[in-house]
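Part of the complex only, each chain left as placed.
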Amino acid sequence: STRLPLDSYAVCARDKRDMTISYSDQFFKLLLRWKGSLWKTIWKDLALYLLLYYTINMVYRFGMTDENQAKFLRYIVLFNGWTHEIPLTFLLGFYVAMIIRRWWEQCQWISWPDQLLFNVSALIRGNEPETRIIRRTIARYCILSSVLAWRSVSLRVLMRYPTDEHLVTSGLMNQEEYEMFRQIEVKVDPHKKWFVPLNWIQTMLVRCLEQERLTHSNELRGLLDNLNHYRQGFFQLFLYDWITIPLVYTQVATISVYGFFAFTLIGRQFPSVNDAKESVDLYLPVFTILQFLFYIGWLKVGEDLMFPFGADDEDFEFNYILDRNFEMAYLIVDDLHGQVPPCYVDSLNA
Amino acid sequence: STRLPLDSYAVCARDKRDMTISYSDQFFKLLLRWKGSLWKTIWKDLALYLLLYYTINMVYRFGMTDENQAKFLRYIVLFNGWTHEIPLTFLLGFYVAMIIRRWWEQCQWISWPDQLLFNVSALIRGNEPETRIIRRTIARYCILSSVLAWRSVSLRVLMRYPTDEHLVTSGLMNQEEYEMFRQIEVKVDPHKKWFVPLNWIQTMLVRCLEQERLTHSNELRGLLDNLNHYRQGFFQLFLYDWITIPLVYTQVATISVYGFFAFTLIGRQFPSVNDAKESVDLYLPVFTILQFLFYIGWLKVGEDLMFPFGADDEDFEFNYILDRNFEMAYLIVDDLHGQVPPCYVDSLNA
Amino acid sequence: STRLPLDSYAVCARDKRDMTISYSDQFFKLLLRWKGSLWKTIWKDLALYLLLYYTINMVYRFGMTDENQAKFLRYIVLFNGWTHEIPLTFLLGFYVAMIIRRWWEQCQWISWPDQLLFNVSALIRGNEPETRIIRRTIARYCILSSVLAWRSVSLRVLMRYPTDEHLVTSGLMNQEEYEMFRQIEVKVDPHKKWFVPLNWIQTMLVRCLEQERLTHSNELRGLLDNLNHYRQGFFQLFLYDWITIPLVYTQVATISVYGFFAFTLIGRQFPSVNDAKESVDLYLPVFTILQFLFYIGWLKVGEDLMFPFGADDEDFEFNYILDRNFEMAYLIVDDLHGQVPPCYVDSLNA
């Protein structure tokens, strides 16, 4: 779930002020939201299910002799009995808990350049053009490597920068860098050359030490640690992408849920018998629909979060993240570099 | 749940001394508390539920012929049978466990300036006015950035400082700083310019090194690490605010619980039949009320903790935290700076 | 659960040697222990429950006409049916799992001064009186701050040092320090001035650097990191004390369990009917008693661990910890300072 970036501060501020003390009202509004909601995710499956259900229902009611109906009723009772024995809840509970944990961990591994760039701004000081351009280039390479890395896990980023030429066009790379980049070959790793701009940053930092822009090798080490942490964020996302949840687990969960509803197609036909052996007709399988919302909805939670890098409503908005990082990066290393209001000693008495 | 700040030490000390060895008595008192309690959170829903329940009950008892009653009884049995099949407990168990984990993690990410300021006090030494004012300004910027950051996640802080002018009025910012602050523009990130005072602190630390108030670039690095940790606390709260629990999950949980009680509106009507097929009339659906407390109460635990930054009883008291941090900040960097009792060598023989 | 401190090494060593290979025997002995046991924690509740149960039972058996008994039996069946539908186990499972996790985390946040003091011993070297007194004073302030901090969370420590004067009497503070301490004012934070001795330690460390007892500012930084870690331990305990488990959760758990047993008071009366509709009389509700042990016992696990700083059998023995830390502190910084057996080169050939 994502808030829209632009203008949202004002909105969200007003929102909060309008809120009454209790969140309950807002909570019910949440239930009715469409975007990223249960309703949107489930309506196709539910429509298909009801179509099948009423087809069978019509055949049962109008296409069968009384004798066949009685015979079929036995199967209804048998199948209905079975539906009580499938403990979907636990399976889904454990399965979805695991997926949510993975999903949140992935979200935590998203690399933000802030820490690295704040340190660059603190340690590579000065406003002469040479130093400014070094800081700005480091910032640009940070964004460039995140585009290269996320392109191989996120559909949104891939659609924005489908080829390397788009990187040049968008100004993330100049022609000379592109030539240098093109000549590097990576054959085995499917994520290819995402780390190259980070290597360039590393070389720039090393040069800064050699040119005595950094005054102590400790400062280099601090920057290298930050750079490594930044790189680690991409690498971990590849790991989550590469080693997914075992297929068998997903298949077991999916087959169980859909198998359950296959059995209800017969077991929940009306007229049926209640616990007191009385025949009851309800025309609409209200309870089964509730269960459908419940179980299929829960399964969809898992499906949606399993691949959080797509373009669905619930997926991470990498494009917003890129825009935000781009703006922040230049603010930190350039516009706000060395800014500080003056201190007045006489304020001490105030 | 929060203890009241002022005077509470004395109170809580007395409290504890009055306690008997066993906590059990205190425990039962907890059950009867109103503030932040189950009773307060649930009474409106319960009243509405009972209203609906007795409306149906009255129609059933007084508005139906005997024949219709018999027919309706069949539905009661059917619906009652269904209510046994909704495994709310597991769903709620997993759902609330996840929310509580998130809630506690958020609570752990609240930024406290103590560590940063203790280090500032240890490394930027001296009591001449210039140095004191530097330390005090760093402390003030710490608080300022926490107000700016928390304002976009916490309703309480937003109500206390609704606009930037309030920051000037309250003395967190002077006019000159406000002008400088106003000229910075952040377009993409909805949390805007919260990090600016932290950038100012960074520049001040860098200046301290350049002016040789810090004697070694290692000391700068230590302070930058602390500053980064402090900034990280705000950033993480934004992340939790931005990437919420998937809406589908919340909808599944809420619909299941309310769906369950919709079914009980019919399935738990009295007179009903017990397991031995005997008709029993109880007038008050005591068991269903217990289930209401149980399930709706549990769901409310989740709702309350999902947005812990509001103004509810259970929400984090950011205003208290701000006051506490403000007092501590100045104590650490100014009042207690360099304080130490004298050591006497002759105490060695004691 | 705590082992007794003194003499226990010998005891526990003998214990272990007496053990057979299998722990099973020891395990059964555990079941019969009284201190900190299920039996001790539950007997009052169970006695009360049985009193209520037999009161109703007597009325049912001797105070009712046959007709009333038959009518009452219907209610018994109805209530008994209900008792099968309360899924206490999951609720308790999730609830107690969360409490146990918190409890263990709190236990991990107990501050031990060993690491800080070992580093003090390694870096502030020398056996001349001035240096020794510095190390010993740091050790004393460590203990002093832990007393001040734990006093506001632990009943045991509060009972041992109820006022600041007790600190002076016990020798943790001298009169001069007490005066200095008394003049510091903390108004907002309810935990008051626990951090002051840690500030004194910090100033002493800074002085050591200025007086060149520490040879490099890196050494100061290492000590400050250790000091901060030590302080963090107290702060986290305050956090756990301040932000408790949501009251609603506790109320839901408690009401569900006691509600369940309220229903069994009627639903489990004897003579009852078994699954084959035969009347069976057992006089003693053995099964319900087992459930009582099970559910109430489990709930008590949660209650006991929720406030682990009291004076119950299961609570942390802060007094033992204080004694242990006191002894260790002086051993590390003074008695064992600089101790090492001589190395003999000729042992190389052995």
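By letter and in written order, the chains are A, B and C; residue numbering begins at 1 in each of them.
Here, a contact is a pair of C-beta atoms (placed from the backbone, for glycine too) under 8 Å apart; a residue touches a chain by one contact, two chains touch by 3 or more.
Please read all numbers here as calculations on a predicted model, not as lab measurements.
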item	value
Copy count of the single sequence across the entire complex, 3 present	5
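We take it that only the chains that are shown with their structure count from here on.
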item	value
Shared interface numbering between subunit B and subunit A [over half = same, under half = different]	different
For subunit A paired with subunit B, centre-to-centre distance based on mean C-alpha positions, whole Å	24
Interface hub residues of subunit A, defined as touching at least two other chains	none
In the complex with subunit C, residue positions of subunit B that touch it	1-3, 5-6, 8-9, 12-13, 16-17, 19, 21-24, 27, 30-31, 33, 36-39, 41, 84, 87, 89-90, 93, 96-97, 100, 104, 107-108, 112, 114-115, 118-119, 121-122, 125, 215-216, 218-219, 222, 272, 274-276, 278-280, 282, 287, 290-291, 293-294, 297-298, 300-301, 304-305, 314, 316, 320, 323-324, 326-328, 331-332, 335-336, 338-345, 347-348
Residues of subunit C that touch subunit B when the two form their complex	74-75, 77-82, 85-87, 90-91, 93-94, 97-98, 129-130, 132-134, 136-137, 152, 155, 158-159, 162, 174, 176-177, 180, 184, 186-192, 195-196, 199-200, 202-207, 217-218, 220-221, 224, 228, 231-232, 235, 239, 242-244, 246-252, 254-256, 259, 263, 273, 277, 303-304, 307, 310-312
